[in-house]
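The block underneath contains the structure these notes are about, expressed in structure tokens.
The complex is shown incomplete by one protein chain, all other protein chains being positioned as in the whole.
Chain lettering (A, B and C) follows the sequence in which the chains are written, and residue indices restart at 1 in each chain.
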Amino acid sequence: MTQLDGGVVPPVCTPLTPERELDVPSLERLAAFLIDAGMHGLFVTGSTGEVAYLPDEVRYRTLEVVAGVAAGQVPVLAGVIDTTTPRVIAHARAARAAGADALVATAPFYAPTHPTEFPGHFRAIRAAVDLPLIAYDIPSSVGSKLPADVVAELAADGTLAALKDSSGDLEGLREVLAATDATALRCYSGSETLADLGLFLGAHGLVPGIGNVDPHGYLRLYEAARRQDWDTARAEQTRLGRLFELIRVGGPRMGRYSSAIGAFKEGLVARGVITSATTSLPMVPLDDAEREAVRRHLAEAGLL
Amino acid sequence: MTQLDGGVVPPVCTPLTPERELDVPSLERLAAFLIDAGMHGLFVTGSTGEVAYLPDEVRYRTLEVVAGVAAGQVPVLAGVIDTTTPRVIAHARAARAAGADALVATAPFYAPTHPTEFPGHFRAIRAAVDLPLIAYDIPSSVGSKLPADVVAELAADGTLAALKDSSGDLEGLREVLAATDATALRCYSGSETLADLGLFLGAHGLVPGIGNVDPHGYLRLYEAARRQDWDTARAEQTRLGRLFELIRVGGPRMGRYSSAIGAFKEGLVARGVITSATTSLPMVPLDDAEREAVRRHLAEAGLL
Amino acid sequence: MTQLDGGVVPPVCTPLTPERELDVPSLERLAAFLIDAGMHGLFVTGSTGEVAYLPDEVRYRTLEVVAGVAAGQVPVLAGVIDTTTPRVIAHARAARAAGADALVATAPFYAPTHPTEFPGHFRAIRAAVDLPLIAYDIPSSVGSKLPADVVAELAADGTLAALKDSSGDLEGLREVLAATDATALRCYSGSETLADLGLFLGAHGLVPGIGNVDPHGYLRLYEAARRQDWDTARAEQTRLGRLFELIRVGGPRMGRYSSAIGAFKEGLVARGVITSATTSLPMVPLDDAEREAVRRHLAEAGLL
Partner (left out) sequence: MTQLDGGVVPPVCTPLTPERELDVPSLERLAAFLIDAGMHGLFVTGSTGEVAYLPDEVRYRTLEVVAGVAAGQVPVLAGVIDTTTPRVIAHARAARAAGADALVATAPFYAPTHPTEFPGHFRAIRAAVDLPLIAYDIPSSVGSKLPADVVAELAADGTLAALKDSSGDLEGLREVLAATDATALRCYSGSETLADLGLFLGAHGLVPGIGNVDPHGYLRLYEAARRQDWDTARAEQTRLGRLFELIRVGGPRMGRYSSAIGAFKEGLVARGVITSATTSLPMVPLDDAEREAVRRHLAEAGLL
């Protein structure tokens, strides 16, 4: 079944060998681990998947491997992340060939851009490749926010099948949900720590980075919210929020992304899912004390 | 002669046909126009060259065409603009094969990054491809500023041959110039409107976008500054600053980049250098009144 | 009863005569209207009360009038909003003399400041005037966010009795609530549109600007949340969110604050509570069409 209909869709980490090559067996184990845990889809080559670090051929190979493991059991969403329309379309074509069930594209970045240009951007991508298109709202990376009225316009005319909201702006999410209520648009929250609030507002699904490490926790949270059991949802969120603090293990000696991706991967090594916690250049690797701290976080969360 | 030693090095526009294909004859005429005007180098696939909009094969073909016209008369610098180290290195290898004399790379973007990761980024690029490396400081596009001490460290150890400063931060430029005085680093100002101030501070060269349209003006400005004739430099800058106001012709109905690139290209059409002012998707094209306004700006500047 | 123990505490508008003098009878009617509606406290000379526009003597007179009407029925909180510690302390002394039951102070502003200076700031205010102290976190006005660990430190040692969170950052609010769980700190959300989420996270009260116009709605929302009736709370929030759109009536021809304060006051005129919708200089007044639009919003919300 490969429909986009909400649920938990983790942004899959991309395991690397110590030589920084794609580690295919680890990736296969990770995909299988997440599907077995009941995830409703897999989001490949997203920000958590180090998409910004992967050369094209690695991006497409990663997608191929995960699509092979998924084998139609759950939809595979492919991040087609690049600066502007023509470059995104090139990725979209390659992603389709590599087995993607849906495409995830941001607003343009690097090039100074403007909301008046967003509809043309998404419409051109949708017209070029016939797959469901998901808008990825991530102002911290692209420097602009997708306005609710633009999302609503593109939902109404069928350009967008879904929105992944990683803006952290719950007021904006509430506005989008109200403006698209009569459409088929599915909204996914990209927040690890406010997932319960996103679902409370009516979001249909979650895309939590640390869902790589604790998919079962996000599934419990999602299912509790579905049955309106808000006490359980909130309690699970609190537990997951504490676990998420592992992203700070690297402290000020590195960027927060180096620390977060390093910690997710170290967590997957600790849980026996992948072989190496190697991250891409120029990220700073965790040291032994930091790796130990990741394991303490997992132990406290009952994951070891 | 292909040494990087200051002077005026315009970021070459990338002419497109109305069907948005690379317009090779126009590009050849533009490269020849700029070389004939006395430019000291050509910067291909930079921000003004719509690098963020060009698929890989168009990027490399553009470079090949310009390198063919330059034929060693002036150095050809290639923008290898992408999100992080591994992707930049892929472009760097292709650029070398296509005839680049030097490479221009920014700090990482899209991926949340950090100054602690910048030295590793530039060193890995320099180590992978043996061409002079120019750091491109453009916070408005990448979201972070290259700290002066990082530039100085990378100038001192030979990683960087030059800096292109498009930060607009003259205090930062002054700091870099002081910190790299004893090194071979060449500093280029990317400002169209404060070029005289950059040279006054000791910058070695200019990379003005509107130098596509009026290369002779920037050459006069540069030469006046070289002989410390500041009255002439300032007067020329004032004239060029008025011309530069053409970037606003598109007004609020489009992004400033749509307006600026559209206006540069329209100016090149008006001057008979290229055939079409077409810009890449999803940029908004200028309308007839706006195109007329561009021509008025050129007429007032004595360029028609 | 004048204890700070959560509930709805609207930031009281400051009615002005058409000559921009304090309109005491209108202020008295407004205070009585809010107390009759069941508000748990009144916050005088806050941002909604145009504190930044009121000369000192008007600030203190406003407080005196409201304290007179409250007469101990509900606590009266006084905003002591100024740039740094010595100036805030001067207001705090005057506010105490004018009848305040508690003080509301922001982090320093205008002067470039730093989190290392925040504890000293709040401790000096608390030491100078013996009234419960409420920290007001409003980054959009002061340019910095109160870090959760600073709030927790000042809650633990008794410096702070409460926090008014107008940051819009629910992740930060969640962090503060977790970090102060064992203290007596009361947290108030300053959001008009995410009040339900704030209470869901465990906030103890609300400080909604538009609570001047519809106090009964926020009381219903608050009481539903208290009994964990989240469907009712959310539905009421949706209705209030639609009403809140009246703050945009002024559109782009004025600042958003001119539009919002003008609309709140026009709504109070429409409901017969105050006499004139006059705002302070240099705010732009609403025109007739905009005032009519405010009334339509009220009619749609069932308030006329």
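Throughout what follows, a contact is a pair of C-beta atoms (placed from the backbone, for glycine too) under 8 Å apart; a residue touches a chain by one contact, two chains touch by 3 or more.
Please read all numbers here as calculations on a predicted model, not as lab measurements.
Visitor: Specify the shown partners of the omitted chain in the complete complex.
Guide: Across the whole assembly, the hidden chain touches B, C.
Visitor: Going by the contact rule already stated, which one of C:Met39, C:Leu54 or C:Leu103 would touch the omitted chain in the full complex?
Guide: For the chain that is not drawn, the touching residue is C:Leu54.
Visitor: Give the residue, chosen from C:Leu103, C:Leu268 or C:Met283, that touches the chain omitted from the document.
Guide: Considering all chains, including the one not shown, the answer is C:Met283.
Visitor: If I consider the whole complex, including the chain that's not displayed, which of B:Thr17, B:Thr116, B:Thr193 or B:Thr275 touches that chain?
Guide: Checking the options B:Thr17, B:Thr116, B:Thr193 or B:Thr275, the one contacting the hidden chain is B:Thr193.
Visitor: Can you list, in ascending order, the chain B residues touching the missing chain?
Guide: Residues of chain B in contact with the hidden chain: 168, 170-171, 174, 178, 191, 193-194, 197, 200-201, 228, 230-231, 234, 238, 241.
Visitor: Using the document's contact rule, name the residues of chain C that touch the chain not shown here.
Guide: 20, 47, 50, 52-56, 81, 83-87, 90, 108-114, 116-118, 120-121, 124, 140-143, 253-258, 280-284
The rule is short, and it goes like this: only the chains that are shown with their structure count from here on.
Visitor: If each chain is a dot and touching chains are joined, what shape do you get: line, ring, star, complete or other?
Guide: line
Visitor: Among the chains, which one keeps its Cα centre farthest from the Cα centre of chain B?
Guide: C
Visitor: Suppose every chain is reduced to the average of its Cα atoms; which one is closest to the average of all protein Cα atoms?
Guide: So the chain nearest the centre of the shown protein is A.
Visitor: Mind checking chain A against chain C and telling me if their interface is mostly the same residue numbers on each side, over half, or mostly different?
Guide: Homomeric contact, same residues on both sides for the most part.
Visitor: Compute the distance, rounded to whole Å, between the mean C-alpha positions of chain A and chain C.
Guide: 37
Visitor: Quick check: what residues of chain A touch more than one other chain, meaning two or more?
Guide: Correct list: empty.
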